[in-house]
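The block that comes next holds subunit A.
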Amino acid sequence: MLWRDLCLTAAKDLRIEWRSRVTTGQIVPFAALVLMLFGFALDADRRLLERAAPGLFWMTMLFAAVVGVQRSTAVETADGARRALLLAGVEPMAVFLGKTVAITAQLLIVEVPLVAGMVVFYGVEVEAWALLVLTCLVATFAIAAAGSLLGALVAGLRARETVLPILLFPISAPALIGAARAFDDALGIAAVDGWAWLGLLAGFGVVNVVLGACAYGVLLEET
Partner candidate 1 sequence: MTQSSCIDVPSGTGSRATRLLGLVVVGGLVAVVLLGFFVAPQDDQQRDAVRMIFVHVPSALLTYTALIVAAVGSLMWLWKRSVWWDLVANAAVEIGVLFCALTLITGSIWGRPTWNTYWDWGDVRLVTTLILFLIMFGYLAVRAAGGDDSAVATRSAVVALIAAVNIPIVNRSVEWWFDRTLHQKSSLTDGNLENMTLFTLVVGIVVWALAFVWAMIHRFRVGWLERELRSVDLQESLIARRAEVLSGATTDPDPHTQGDDR
Partner candidate 2 sequence: MTHLGYLLAGWGITIGVGVLYATRLIVRGRRLTRRVPAGRHRWMTTQDRP
């Protein structure tokens, strides 16, 4: 039941995305643009860019996550779709997980060209692919979980576009620190234990998934 509802919600969101092509048409170019802008801002210093690449990558992803979550929330608020979803008897926990999975999938699509962009424009070399891929998966899922919970939280607000980043950025701080350090290891930039950071990211993800699973129903009904 939970699994079926989860798949339904995720499939619904992804289908909407597929038809509107917002991820590929807007979020990917947006992320690429931010990556370019960092190049301009840091004075095209290759060494500095390489050193800062992990942080810049995850900063970019955080920006992309805000856009993605805003999209995901807008889909539900328009035309009272949330109420319809509740009336359809879908479990709120499944809605939360489904939307999280959908956001994760979209952000992962953004990350592929972004990693390529880092290799080409910032001159980084990937040393540990397994760590890199796993970090992307875990950190993206964790950020998406926090994002979709906060998305539901701000959905009823008039000022949701501004309140969402105010909440999401500080709460994602551990994910940003952890993912950037794990990338440091995967890209061979600094001698840190990336796998330990991956563990911390997983912990962060689990905590936010549990929080979201508990709180989503209340938020959905109330706001």
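In the analysis below, a contact is a pair of C-beta atoms (placed from the backbone, for glycine too) under 8 Å apart; a residue touches a chain by one contact, two chains touch by 3 or more; residues count from 1.
Quick note on selection: all candidates are chains of the complex that A comes from, given by their letters.
Only a predicted model underlies this, so the values are computations on that prediction, with no experimental measurement involved.
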Pick from 1 or 2, the complex member that touches subunit A: 1
Residues of subunit A defined as touching candidate 1 within the complex: 146, 149-150, 153-154, 156-159, 162-163, 166-167, 169-171, 173-174, 177-178, 181, 196-197, 200, 203-204, 207-208, 211, 215, 218-219, 222-223
